[in-house]
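Complex shown without one protein chain; remaining protein chains in place.
And now, chain A:
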Amino acid sequence: MADGIRDKVAILGMGCSQFGERWDMGAEELMEEAFSEALADAGIETREIGAAWLGSCMDEVNIGKSATPASLTLRLDNIPVTRVENYCATGTEAFRGAVYAVAAGACDIALAIGVEKLKDTGYGGLPGLEIGTLPPLWWPNLSAPGVFAQVASAYMSRYKVPRDVLKRALAEISAKSHANGAKNPKAHLRKPVSCDTIMASPMIAEPLGLFDCCGVSDGSAAAIVTTPEIAKSLGKHPDNMVTVKALQLALSNGSEGGYNDWDGSYILTTRKAAQRSYAEAGIGKPREELSMFEVHDCFSITELVTMEDLGLSADGGAIKDVMDGFYNADGKIPCQIDGGLKCFGHPIGASGIRMVYEMYLQLQGRAGERQLKDPRYGLTHNLGGFPHQNVVGISIVGRYR
């Protein structure tokens, strides 16, 4: 039985670009912005990095194929660089590559950098994903809000939730993230928004209105990882060290979309990845032990069901927890303390690392105005693809001791 990743790898430094409609910048400048911050934070030189992983999802409209854009832009030292893509879990996937390389002893220091330049596509929402030659011949002409709206229709049906009750809870979720994001200088959207405004916003995909959907932004985030021992040798103090406690990925195998037992009201893979993450991190009671979490709130309904899928709210109980403020900044387990995808938007390759960045800052007490009191464990969650056919990535980071 493998003993997992817990405490084998420490975060040496992290960086995050300003997220937003960066008309002034290409993907290269965004990477540089995140990388230079991470490098300074780590206190190392570029040549000390032994391997790198670049996360970028939409290569056709972004930086193109292969990992060369990262190597060229950052002037890496002819080291191995690998481009990864796994839908919205792309950033987490890059992080996983770097962490595993260090844990395997393949290199001492590794870089994970994620980037996505969405605002050069001309689309208001996410552009379409290339899905091969067969799916376009039979899949509906779907959009991201449309596929996730199905979770809402299924959730209402399963728990017999009236539409207005769900709509109000979803508005609370978005309002909470906007309130948090307003305190984050790197967020794209920095204005508090009322529940009434959210509920009155134009319909995108029933019951999801405009404010139930996350923004579309450009951004990049970077992590430099090493072993705790090397971190110590580089002058990092163990008391202030953030280590990786768990890294898990779960992918659909087709049962949700092809076999009649899933009812569409939850994400099966999040549940599987969560169980494995808690076991790997040694967390027995997540609702008691988890200090904060960043979930893949591409849509408010996604955040709601993820609260249940992560075992933090009981099945059918997330609405009550949301209305009780359990996940607010001053609640028991703050969710999206940095503003989430809701305020950062979702430059796909960057999101997973951006989430870890916030957990890292919080665990080190460096989160400024939004700093939580003494957090111990932070969980990040990405959900990519479609509710019935997806990729889920979870990472848990925490204080070393």
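One rule holds for everything that comes next: a contact is a pair of C-beta atoms (placed from the backbone, for glycine too) under 8 Å apart; a residue touches a chain by one contact, two chains touch by 3 or more; residues count from 1.
In this text, contacts and distances are computed from a predicted model.
Trainee: Between "Octopine ABC transporter permease protein OccQ", "3-isopropylmalate dehydratase large subunit", "Zinc ribbon domain-containing protein" or "STAS domain-containing protein", which matches the UniProt record of the unshown chain?
Mentor: Matching the unshown chain against "Octopine ABC transporter permease protein OccQ", "3-isopropylmalate dehydratase large subunit", "Zinc ribbon domain-containing protein" or "STAS domain-containing protein" yields "Zinc ribbon domain-containing protein".
Trainee: In the complete assembly, which of A:64, A:192 or A:254 touches the absent chain?
Mentor: Reading the full complex, the residue touching the unseen chain is A:254.
Trainee: Under the stated touch rule, tell me which residues of chain A contact the chain that is not displayed.
Mentor: So the residues of chain A touching the unseen chain are 122-123, 125, 128, 133-134, 136-143, 145-147, 149-151, 153-154, 156-157, 203-206, 253-255, 257-261, 263-264, 386, 388.
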